[in-house]
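This report refers to the structure that appears directly beneath it.
A single protein chain has been omitted; all remaining protein chains appear in their positions.
Our next item is subunit A:
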């Protein structure tokens, strides 16, 4: 009944492993090197929700995405394009992302992040961010009715009057940030957040380096984890009849949520 057999000797058979696979190695600089299992003319990256494409030539079995390649923020789906045939979605093989753990970005260049990951349908995609300035979230402490966020700002200077703010359409909360060089720490008391609001939308956090500067979104980008939502989970605080919780959005931005 429904017996399947693995590919015959010599490989290339269309058995249970029919997909086109790409291995991937990330270097600490952020460069990605793909190795394709089957020959292809190009590796095509396609920005989800738009038609934008980037073609990477394949030489031998290898395609390289340099740090300098301009990729807009978002999720990019990876395809293999054979010389004659139809484009096929790639599946991730072995992705060696140890180079991305504890990344320290070049202080003079925009923060460029590309994290390969497997989609829920086991296809290869890249989570891409490109930010300047960028506020990288560090430790978050939730204790005694207070939420403390620590982080580091890249690509802009912090002034002594920097603030951290949370904002949605219906509410707004702000607290001063304590600055030490490029590092900042900011603490909210739950009293700063209006308890009566029933708001399911997350309020993303913005760091305003100086009173007259635009807020910089606080996100956690400099590692190997494409989706932080489930991995970085912080305790909730009671807030009137509801609860206040800090956490990451699907785009890995730090946000407050009232539930």
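Throughout what follows, a residue touches a chain if its C-beta (ideal position, glycine included) is under 8 Å from a C-beta of that chain, and two chains touch if they have at least 3 such contacts; residues count from 1.
The definition used in the following text is that contacts and distances are computed from a predicted model.
The chain absent from the displayed complex carries the UniProt protein name "D-inositol 3-phosphate glycosyltransferase", chosen from "D-inositol 3-phosphate glycosyltransferase", "Multicomponent Na+:H+ antiporter subunit B", "Heme chaperone HemW" or "ABC transporter ATP-binding protein".
The residue touching the chain not shown here, chosen from A:119, A:141, A:185 or A:249, is A:141.
Contact with the chain that does not appear here is found for just one residue of A:72, A:94 or A:109, A:94.
Of the residues in subunit A, those that touch the hidden partner chain are 1-9, 11, 13, 15-17, 94-98, 101-102, 139-143, 224-225, 230-235.
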